[in-house]
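Here the complex is missing one protein chain, while the rest keep their positions.
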Amino acid sequence: MRKKLSLIYFTAPIAALALFALATLVLAGEAPQRNVILSTTTSTQDTGLLDVLVPLFEKQTGYSVKTISVGTGQALALAAKGDADVALVHAPTLEKQYVADRKLMNRRLVMYNDFVIVGPKEDPARVASVKKAVEALKLIEKAGARFVSRGDNSGTHILEKTLWKQAGIDAKGAWYIESGQGMGATLGIANERNAYALADRATYLAFTKRLVLAVLLEGDKPLLNIYSVMEVNPAGGPRINAAGGKAFADFMVAPATQAAIKSFGREKFGRPLFVPVAGMKEENLGE
Amino acid sequence: MALIWDGIVTAFSLVFGGDAEVWSITWLSLKVSGLATTISLVVGIPLGILLAMTRFPGRSLAVALVNTGMGLPPVVVGLFVSIFLWRSGPLGFLDLIYSPAAMVIAQVVIAFPIVAGLTLTSFQTLNPNLGLQLLGIGASKPQLLWLLCKEARLPLLAAVMAGFGGVISEVGASMMVGGNIRGQTRVLTTATVLESGKGNFDIAIALGLILLALSFAVNFLLTHIQQREQIRWPKPS
Partner (left out) sequence: MAETLLSLRDIAVRHGEVTVLRLSRLDVERGEILAIIGPNGAGKSTLLRVMGMLQQPSAGIIHFRGEEVGRDNALLMRRRTASVFQEPLLLNASVYENAALGLKLRGLGRAEIRERLHPWLERLRISNLASRRVRTLSGGELQRTSLTRALALDPELLLLDEPFSALDPPTRESLLIDLREILNQTGVTTVFVTHDRHEAFMLGSRIGVLREGRLLQVGPGLEVFTRPLDESVAEIVGADTRIPALVESSANGVARVRFDGGVAEAMGAFNAGARVILCLRPEDIILSRETGAPRDAERPNRLRVKVLKIIPSTLHYRLALQCRGSQLSALITRSAFMNLGVNVGDDLIASFNPAAVHIIPIRKQ
């Protein structure tokens, strides 16, 4: 049929646009300046801390927070592009780079938790016999015991790579498994394969019921997982809510918030998950 | 197996226990995907009919594009829509990123080629002279379109169901453009990923079951309309 049904086809896109406009109205949020976009990591979000702190912040200030939890790399990249207003991550080396590049600014310590090396209870590589993380990794590699890595350039993965480097080991081979996934999934794989892994304590605690892995090494200073908050440089892009970002960062280091952080985790895990360290010097942590 | 049973039990307690968060997540899923599907129908069906019934230079290219669009990976769509909607992007001034509207946009991009492509083939199953004959007994152009749609309603409703199914179940695009923000852009699929990532498999399974039930309910309704043979007409005396 060679009929031109042009009238209908002109009205259809118009109708679609109208519907879309309606949709936007129906589903629209508040005015942009009331929105603060916080970029953080999945593991931070998974601890549940933000589920407590963010509503507190919103009530106090009237801002509406959009928490975007993605991988560390993406969280920092988004913030650097100006697609977030404030970042809360735990990858000090990377963070310092971004600050040096003036993409992010006003880096302030917020809290830390720590990493632990977990593994099968039998501990075939005898990790529990040493106190230092680097030593433990050397033992694992020597024994050829399986190790599951995040493999995703997250804060955890970056720390892990630093430790391997310090141990002078190029981690490769059948015993070294890169999951490319989040902490929970990585622990799950380690659990299934009776392998060792480097995990943040919070995630380990959250998963502990499902795991037969035990904590074999803890307390070594390099294993500190330090969280900092950084504001996005308003010169970095259009529409950055600098005031909102600053307000959130200020909130994270405020005494009341720090107190809330200190007590977080007690009911759920039996012990607090984080140590609030706002205002302290990084070198002094863990003492 | 215990895991699945846990999931079923959790699902019931969440739904019938009136867990507000689960209900709001479910409602948002329905709103976003429902709206996206509706817009896709408004755009996609006329496009499909146009491609089926007219000939113009470049038509085969357009059809090939539509067919390619039918298989677009949602996560790629999400990435591209994000690039546009980010503050740093050309449409950043609309402030749509990380909002349900952004999810609707991404889902429309996913669904409308499906709807258009299947509408195209459904109209191609019709006799090419049928339209002429209907005009020949006095149908106006809008009446003609309506009659052809009714005549092709079997494959056409399949197009609707495919469009809806494609977006209610997708997670990649919703995650990227929506951000899975609690209370704002968290839908059943993204919530399922979140919960299983946290290790809460019972909740994850529960959410998955709710999603399945939702999808089934919608498709049941559409199938009922599709398969209905009798149109209400008086029996001649």
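A few comments on the model shown:
So that you can tell them apart, the chains are marked A and B in the order they are listed, and the count of residues begins at 1 in each.
Assume a residue touches a chain if its C-beta (ideal position, glycine included) is under 8 Å from a C-beta of that chain, and two chains touch if they have at least 3 such contacts.
Here the structure is a predicted model, which is why all the values come from computation and not from measurement.
The chain that is not displayed touches the following shown chains in the complete assembly: B. Here the missing chain is touched by one residue of B:60, B:143 or B:227, and it is B:143. In the complete assembly, the contact with the undisplayed chain comes from B:130, out of B:30, B:75, B:130 or B:214.
Considering the complete assembly, subunit B touches the hidden chain via residues 127, 129-130, 132-140, 143, 147, 150-151, 231, 233-237.
Assume only the chains that are shown with their structure count from here on.
Residues 1-5, 7-9, 12-13, 15-16, 19-20, 23-24, 26-29, 32, 35, 37, 42, 46, 51, 66-69, 81-83, 182, 184-185, 188, 206-207, 210, 237-240 of subunit A touch subunit B in their complex. By the touch rule above, subunit B contacts subunit A in their complex via residues 31-32, 35, 38-39, 42-43, 46-47, 49-50, 53-55, 86-88, 92-93, 95-101, 104-105, 108, 128-129, 131-132, 141-142, 145, 179-182, 184, 197-199.
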